[in-house]
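Only one protein chain is missing; all other protein chains are in place.
For subunit A:
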Amino acid sequence: MGDWEGVRLHVVTGKGGTGKTTVAGALAMALAAGGRRVLVAEVEERQGLAQLFDVPPLGYDEHRVSSAPGGGEVYALAIQAREAMHEYLDMFYRLGRAGRALDKLGFVDFATTIAPGLRDVLLTGKAYEATRRRTGDRFVYDAIVLDAPPTGRVLRFLDVTTSVSSLARVGPINRQATSITELIHSPRTAVHLVTLLEDMPVQETADVVADLRAAHIPVGAVVVNQVRPAHLKPRELAAARRGRLDSDTIADGLRSAGLPASDDVVGLLTREAADHAERVALERKQRSVVDDLGRPVYELRRQPDGIDPTALYELAETLTEQGAV
């Protein structure tokens, strides 16, 4: 059994540019493997999921976007605050004419673009609803993966009660926020952090782990993305870093491979090796910071040609092999 048994809501965040949407997609696929059904939802109106799964832009309804290994299904949804607001007003208030008047007055605009926290309650509220939706006595989805805002904004996004309390201290919005908060603080939720082995993303990851712990929100795994394959042995890395790789050995190798072995080529390969070794050393340092966070760590290899559905499949399998599912 995987690391996240019993978790129904997987929140995926990370510093901008670390590949959190890719990881959210791969995680959804891994969780769906073996005949399950998983919903992956985005909240930033970027259509990142449509790009990732190579499907037409997603609307406010759930579409099957991929199969998963062993017969599972991945559905995707782009949660839009405006749609969620209308749905919400209809569901809870049956406002009819007053609802339309509110829209005309700019209330929907206000609630979805300006009011603190209301937008987030609407967005997380939709995910919350999906975790509870049933047909008969079965859940419609075995798990929900939420492609959340980046680390800089995720805490405010998840901490909906605090955000709305400045606006709605009582009333149904407050009650809704309370139910969402209860889910987010329970063991049914895990917030996974995506990082690269670079200084700033790792620092942000460490900061947000501390913030989540302080807020009593369960921290999931750290997913180290875009890991470079270790081409060189430790001894070679050390030599490469000091610029001490043996030129003659390299030149001999090039000749054996039937390649040009000029000083230029040897020099280029040596410089590249030095640069690589320097990066590997920095990555080691960052990796130890990640390990010190005391959370399960998964590594995903860099996909040098970019992400397509095949690459996503491989990433999902890598997550499974490392214990995510």
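Observations on the structure shown:
Rule of thumb we're sticking to: a residue touches a chain if its C-beta (ideal position, glycine included) is under 8 Å from a C-beta of that chain, and two chains touch if they have at least 3 such contacts; residues count from 1.
Throughout what follows, contacts and distances are computed from a predicted model.
Chosen from "3-isopropylmalate dehydratase large subunit", "ArsA family ATPase", "RsbT co-antagonist protein RsbR" or "Sugar ABC transporter ATP-binding protein", the protein name that UniProt gives for the omitted chain reads "ArsA family ATPase". Checked against the full complex, the candidates A:25, A:149, A:220 or A:296 give a single residue touching the omitted chain, namely A:149.
Among A:25, A:48, A:125 or A:296, only A:48 touches the chain left out of the display. Among the residues A:15, A:86 or A:126, only A:15 touches the chain that is left out of the figure.
Contact with the chain not shown here comes from a single listed residue; of A:6, A:57, A:136 or A:304, that residue is A:304. Along subunit A, the points of touch with the absent chain fall at residues 15-18, 21, 44-46, 48, 51, 93, 95, 97-99, 101-102, 104-107, 109-110, 113-117, 119, 149-150, 152-153, 156, 163, 166-174, 198-201, 203, 228-229, 231-233, 236, 245-246, 249-250, 252-254, 256-260, 264-265, 268-270, 272-273, 275-276, 278-279, 282, 302, 304-306.
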